[in-house]
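Apart from one protein chain that is not included, each protein chain of the complex appears where it belongs.
The first chain written gets the first letter, and so on, giving A and B; residue counts start at 1 in each chain.
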Amino acid sequence: MSFLSAGRLLNASKSLSALTLHGLRSQTTPKLNFQAIQVRTATKKVAGSRTNMRDSAGRRLGAKVAENEPVKTGQILYRQRGTKFYPGENAGIGKDHTIFALEPGYVRFYMDPFHPERKFIGVALAPELRLPTPHFSPRVRRLGYEEILDEKKAAFEENNLARKHHLLRPTIEKQLEQRQLQRESVLTSYSEQIAKLASDLNEDEVLLAAERLLFIKTHIQNGTKLSESQAIATFTYFQNLRLEVQRGQTTQEEATQLRAEYSQLALKVDSLISFDNQYKLISFITEEQRLQKVAELDSKLKTLFADINKKTKNEIKSLIFENNLINATERKRLISKYLKSVLPEPTGLTSPTEKKASISKRWNYEKSKVEVVARSKEAFPFK
Amino acid sequence: MLRSNIISQCRRLLSTGTTKTWASKTTAPSLKASTHYRDALLDGIPSTGPPSLRSRKYKQRYSSPEGINEAFDVAYDFLKSKSEAAYAKAAEAKDPQEKAQLETQAELHNPEVNFNFAYNEKLENDTQYIDYELPVYRELKKKHWENYGQMLTMQRLETLAAIPDTLPTLEPKAEISLKFQNHTGVNRWVEAGKKLSSNATTFPPSVKIQEFDALDLTKGKYTILIVNPDVPDIENNTYKTQIAWGLSNLSITYNDNFINPAKLLKDEGKYNEIISYLPPVPEKNLPAQRFVTWVFRQGEQSLDIQLQKRDFDIRQFVEDFKLEAIGAHIWRSEWDLNVREVRELYGLPQGTVFAKVKGTRRLR
């Protein structure tokens, strides 16, 4: 009863005070041309503040190890929000910026003059080492691997390839086999050709020369200069001889003799044999001689081209395509020069009214308009 | 303007070649552009189109920017007068460095030189077009190298920690390029830091040393050291450095500077092999090994040392013989199936198979 009445009394006094307040405000504020409606909101904090009771439990951040403490690989050194500390030597950082050890060692909290604003946590590999390691001195590194001493296990591990390599292995082996077969066929064909070109070589020498020429061929095919390729062949042979001595398969004296013999042979082979454009062997020809022959071919083609018809066209074709001395660029040049389906402009230009004239339209860039071009039969020598 | 254009066109058609000549004091062929392009370069694009364009269609379509011919003529004469002044100064200069600098200045804006340099092979240079004996081409090449090659090599050396694992630091002065000219027939320059197969590296690499500074190369000699700082040292649970190859007393010129089989055979007896080549034979399951090629100027001294042991302290060696590092290159090698054959070829014992240490075995 008393409680109820007390509540009523309180309400009444509240409304009174509100009235008086309202009256006071209407006296002091200037007149506005709109009516303000006071929306009364709850003043009693019934449900508490928006931010009240919403704090999470502590995230247990901070250092997990002390300076100089021995740690294992992967051990967490520091938990943090953001990078209060940066990972130093032999330490890594996780996606939530947790710093952890990458190597077993001793923890160091340190500063680095290269990053004066940053603090680092690192792992020194030995107790006496200080971090950071001096800038110009070599890194201290731990191997972290050990030998597999069990032979069976070691053999298994050695053959244990990554899936990608394991799957690729049979194809590679097959390709190698094919290459070897191809190599052998080229070697036999080279041997036969050498026997014809340099008849005073014995069987072993012929084989050696064939190997040398095949070696040179692979190099010049890949764009190495001929003289350089020859040197590489000789150098590799000498290296192999040296290794034979090292392995104890040949004595030093034998090796010196073999070396001299090979030098002689190389000199002979290089001065007797050249390659044609199909990498077949031909008798030796210098670059000047080759260029001269190409020039001769060019002049011959020119005379043929002067009175061109279907017959001469075939002759030109055979001259260009069956020549074994011109290289790809020279061949391309000759084709564009002498095997044209349409001759260059002044030849065969006629008026469009001419009968049997071939008519085409094209854009003239100088005059900026379409022009009609009529060419007579003369312009198309092979039609 | 139209009239002058027509007149110049007529002159162009009538004349057999350009009348423009630079103030060059030498008759080096590389100071002239090839005759195929020269007239178009110095007198303007002919009516048939630019010679550098291959296709006739594009030649016909091409038109030069308006007024370029007149502006070029003025610019050419202006720069030529500057060049003459620089050559006159160079003739009086006594210091070879200063002289080279003035000669560079005199030729640096020669359009023919710039044309030759821009559109010809720069690394495997043909002296007909790019002759590094001339200081101007060295300067152009240096700029070209600094723009990309130098930065790339330095970045690879630093990120792969070749610096400071082998030598403390490097102030690059020469361009070092590397290629393996051996039984594989592959003809390709190795990009710094690339992983190479054990087959490719069976025989020693060829190293190109391109100097840019004005030096007396007839006296100065060069040393090449290839070191591997990743040899496992099982006993101490760490890595050690071994030398893979070493050459000294090498002499080069600005153009003939490729230390390859051809040069080594030609100069046999003139250079010193510090230690024979040991190819990369990386161990199974270990991380890739780095092979760092260091090139040094050894000055006029002769370095006739021969090493017996592979274990090597490169810092000590460089200090002992007062070598000046001018450039470096790096390649990496990982275990592959061919390593066994390389070991057999070089008579080496069978490789070790490693496994990662589990647990906490510390370094010390």
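Throughout what follows, a contact is a pair of C-beta atoms (placed from the backbone, for glycine too) under 8 Å apart; a residue touches a chain by one contact, two chains touch by 3 or more.
Throughout what follows, contacts and distances are computed from a predicted model.
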> Looking only at the UniProt record of the hidden chain, which name from "Large ribosomal subunit protein mL40", "Ammonium-dependent carbamoyl phosphate synthetase", "Dynactin subunit 5" or "Translation initiation factor eIF2B subunit alpha" is the right one?
Replying inline: "Large ribosomal subunit protein mL40"
>> Can you tell me which of B:S64, B:Q97 or B:N236 touches the chain that was removed from the display?
In response: B:S64
>> Even though one chain is hidden, which residues of chain B still touch it in the full complex?
In response: 37, 40-41, 44-45, 50-53, 62, 64-65, 68, 71-72, 74-76, 78-79, 82, 109, 111, 114-115, 118-119
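By our rule, only the chains that are shown with their structure count from here on.
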>> What's the distance between the Cα centroids of chain A and chain B, rounded to whole Å?
In response: 20
>> Per the contact definition, I'd like the list of chain B residues that touch chain A in the complex.
In response: 60-61, 63, 161, 164-166, 168-169, 181-183, 185-187, 203-204, 229, 232-234, 237-239, 260-262, 264-266, 276-277, 284-286, 337, 345-347, 351-357, 359-364
>> Give the list of chain A residues in touch with chain B in this complex.
In response: 70, 72-73, 103-105, 125-127, 135-148, 154-155, 157-158, 161, 165, 169, 215, 218-219, 221-224, 227-228, 231-232, 234-236, 239, 242-243, 246-248, 365
